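Only one structure is covered here, and it is reproduced in the block below.
As you look at this complex, bear in mind that one protein chain is not there, while each of the others sits in place.
Labels for the chains are A, B and C, by order of writing; each one numbers its residues from 1.
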Amino acid sequence: MQKVSEIRVRYAETDAMGIVYHANYLVWMEIARTELFRLLGLPYTQFESEGLALAVVDAALRYKAPAKYDDLLELHAEVTEVSSRKVVFSYKVLRGDVLLCEGETVHLFVNQDGRAVSAGGFPIWQNVKRIFDL
Amino acid sequence: MQKVSEIRVRYAETDAMGIVYHANYLVWMEIARTELFRLLGLPYTQFESEGLALAVVDAALRYKAPAKYDDLLELHAEVTEVSSRKVVFSYKVLRGDVLLCEGETVHLFVNQDGRAVSAGGFPIWQNVKRIFDL
Amino acid sequence: MQKVSEIRVRYAETDAMGIVYHANYLVWMEIARTELFRLLGLPYTQFESEGLALAVVDAALRYKAPAKYDDLLELHAEVTEVSSRKVVFSYKVLRGDVLLCEGETVHLFVNQDGRAVSAGGFPIWQNVKRIFDL
Partner (left out) sequence: MQKVSEIRVRYAETDAMGIVYHANYLVWMEIARTELFRLLGLPYTQFESEGLALAVVDAALRYKAPAKYDDLLELHAEVTEVSSRKVVFSYKVLRGDVLLCEGETVHLFVNQDGRAVSAGGFPIWQNVKRIFDL
């Protein structure tokens, strides 16, 4: 798994317990997969410009330690499975050496109507195949 | 100004100061204008189905007292100005008798490309005219 | 599983795909467990006033169909496991008969320092025991 981004915890992301509200980790995981794809040469906006999107169908998060306001966090991500139908991502959120949260999301390729489709027929699929050696 | 909705403060809306994060009042004001328009017989989804939207161009908020988790709040709203180009809303957020926040938002009618347009040519404008006695 | 709340989808909760952003389901699940506990006679603010909180350690979500702006949704929830250390909730988000999302969250009782504790020593535990027949 590689480091793909650093983020600074926003005040808006904290809650009355004084720590980051748990739903924000899903937002950060989305940043992580966006940046991972950008680093791989697959900017998500290119999928969108071809009328393709990656709809989340499954998400799992395991919270290990809380993040606090102004913390500088590392987002790590990797693709653990990819086909013309489905992409699975794995994530870690760290503050230095401390693992705060880890998880996975499963995505299906969908078209502009939100229907699951094969990415096989789309131009960007050639890039995906090359990059993931499919 | 009339009461248009009641909301319960969500944990997600609080911040590390133990009170509601200030940006959420803009979200609540949007709920207030949606509900006000619904009560007036002008559901916002009908504007959208005609390809019209109300884009925010100006917002002002004055914070008087903090809201806390699980508070039951009243949203009050009124239209203070309306033309085929522009709608101005005024809001109050209250907990019982206590005014927590008040403000205004100014909106322009825009089409699906986000361009300012006159609502005059759209079917829903007849309803707007009748309801606001224009 | 019982219906515990109804919510109206906010514009703020939608994203550029025209549907609800997936992280909001975690926010709604928190509303669902808050309302479930309130219905059971265990308002979450009472836990807080005793210095107890329920920290999320695990969350799983399965997305079945998208929610849209202004949809009126039902939140269903139940407690599937409870001990002096841990509470497990199960949820469904529905629009009419259509299941949009289901999931589970696992929570540990923590004190004000965020440390996992047994709820056994807290006054509210007597209520929890009675209500869940422990």
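We adopt the following convention: a contact is a pair of C-beta atoms (placed from the backbone, for glycine too) under 8 Å apart; a residue touches a chain by one contact, two chains touch by 3 or more.
Bear in mind that the values here come from a model prediction, so they are computed numbers and not experimental data.
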Inset, instruction - Going by the touch rule at the top, give the shown chains the omitted chain contacts. - result: A, B, C
Inset, instruction - Could you tell me which of B:60, B:98 or B:134 touches the chain that is not displayed? - result: B:60
Inset, instruction - May I ask which residue of C:21, C:37, C:63 or C:109 touches the chain that does not appear here? - result: C:21
Legend entry - Hidden partner chain, touching residue among B:22, B:95 or B:129: B:22
Inset, instruction - Tell me where the left-out chain touches subunit B, residue by residue. - result: 17, 19, 22-24, 26-27, 30, 53, 55-63, 66, 114
Inset, instruction - Can you list, in ascending order, the subunit C residues touching the missing chain? - result: 11-12, 14-16, 18-19, 21, 23, 68-69
Legend entry - Absent-chain interface as seen on subunit A, which is shown: 8, 10-12, 27, 30-31, 34, 43-45, 48, 69-70
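To be clear about the criterion, only the chains that are shown with their structure count from here on.
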Inset, instruction - Specify the chain with the shortest distance from its C-alpha centroid to the centroid of every protein C-alpha atom present. - result: C
Legend entry - Angle (degrees, nearest 5) of the CA superposition of subunit A onto subunit C: 180
Inset, instruction - Averaged over CA atoms, how far is the centre of subunit A from the centre of subunit B? Could you give it in whole Å? - result: 33
Inset, instruction - Just give me the whole-number Å value for how far the CA centre of subunit A lies from that of subunit C. - result: 24
Legend entry - Numbers and ranges of subunit B residues touching at least 2 other chains: 11-12, 69
